[in-house]
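To start, the structure under review is shown below, and the notes come after it.
The other protein chains are all here in position, but one chain of the complex has been omitted.
Then we have subunit A:
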Amino acid sequence: MNAGPDRGLPGEHESPIPPRARLRASNLELAYGDRTVVRDLDLDIPEGSVTAIIGPNGCGKSTLLRAFGRLLRPRKGTVLLDGRPIHAIARRQVAELVGFLPQSPVAPEGITVADLVARGRHPHQSWYRRWSSDDESAVERALRRTGMYELAERPMEELSGRQRQRAWIAMTLAQETGLLLLDEPTTHLDLAHQIDVLDLVEELHAETNRTVVMVLHELSLAARYATRLVAMKDGRVVAQGTPRDVLTEDMLLDVFALRARIRHDDETGSIVVVPLGRRPPRRTLIVSPADPRRRDSDPQGLGLGPLTAAAPSARGRPTATADGGAVGWGESARPAALACGWATAEQSNRTCEGGGWTRRQAWAQPGFASGQLPGRGRVSWVRTVRIAKTRMTMRPGWNCRARQAG
């Protein structure tokens, strides 16, 4: 193998086609001591895919990855590697098929990059055969592929975070496995360096069709670089599929309790997650008379008039009262004959803002009051507000429903 120019064209340093591996978890239950982290998990990692596992902290992503790397024995169920239970395969043999990079790997103090990468050859060596020419060329290939060749003799301590991460990836590359498990390969890196590392992963995948499974926290990056996303919550797979299918606003709210907007960038074809943060969700309040015959009643006269006329300062700011939590709307905090009540203690924390009420035929809305009033629509007053921690109680004679705004 000739020593080509550093980081040459893809394929130039291509390793011999590594053995194929494919993972399947079935009915998997993983636990640390008494604490069950993953339960009843079924998941397939197709050959040649780049799978990103996403999910909130503590949802079992890393634990699952450790089980895939044969580092954690399942309490129930199995992990199949190429159809064979992974724990029935010798650890050494697994290490020839599966490369694993932990989240914060610890290197021996003072180790040089070359030595670190050379350790990646461990599964291919034995106590008497510690440095074959295969080892040498694999290490050199890994160093060149990651652009670490010039830094090979430098101690790890002297490197930047990005270089260090590249050195670790070089170590797993030197292992020459068809399957790479990367636990948060971008932690502690700035955005440009995260892209740098993920570009490298993508290239590795493109060159040799390696199967990659990685845990990622950056959702937009996960969508950009993975061919498949797996969303986990509380030790279970909630959604899996293409990034476009998995990365939805509903999923984010469900899995991360994160309100976010999903934007599709036409120019790059990538999906962008725009988090909305802690501002409360907008909801639509629908207020309607409980008695259908009172359909003509107008909340205007009951203190729920359109707020267009209200003073800007008062608009949308609810006024909490101490007596059972009634709230008035509008500039004068009119007696809340009809408005929402707030029944919990932390009234001062609440915000409620939005536009004026609009009249709407409630029956026109699916799922609302249908059948209650055959033939005749019920008049409701609808407006969209931001509410945190809603618990609505209505004055007698009126109903109020909150509905998540779309």
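Convention: a residue touches a chain if its C-beta (ideal position, glycine included) is under 8 Å from a C-beta of that chain, and two chains touch if they have at least 3 such contacts; residues count from 1.
Going forward, contacts and distances are computed from a predicted model.
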Worksheet item: UniProt protein name for the omitted subunit, picking from "Cytochrome c oxidase subunit 1", "(2Fe-2S)-binding protein", "RNA polymerase sigma-70 factor (ECF subfamily)" or "Iron ABC transporter"?
Response: "Iron ABC transporter"
Worksheet item: If the hidden chain were put back, which of A:Gly60, A:Gly77 or A:Gly120 would touch it?
Response: A:Gly120
Worksheet item: Thinking of the whole complex, not just what is shown, which of A:Arg130, A:His188 or A:Arg244 touches the missing chain?
Response: A:Arg130
Response to the item:
Among listed residues A:Val94, A:Val246 or A:Val273, the absent chain is touched only by A:Val94
Worksheet item: For the full complex, which residue in A:Asp42, A:Glu157, A:Asp190 or A:Asp265 touches the chain that was left out?
Response: A:Glu157
Discussion item. Take the complete complex as the reference. Which residues in subunit A touch the chain that isn't displayed?
Written reply: 1-3, 33, 66, 69-71, 91-96, 98-102, 104-115, 117-120, 122-123, 125-133, 135-137, 139-140, 143, 149-155, 157, 172, 175, 181
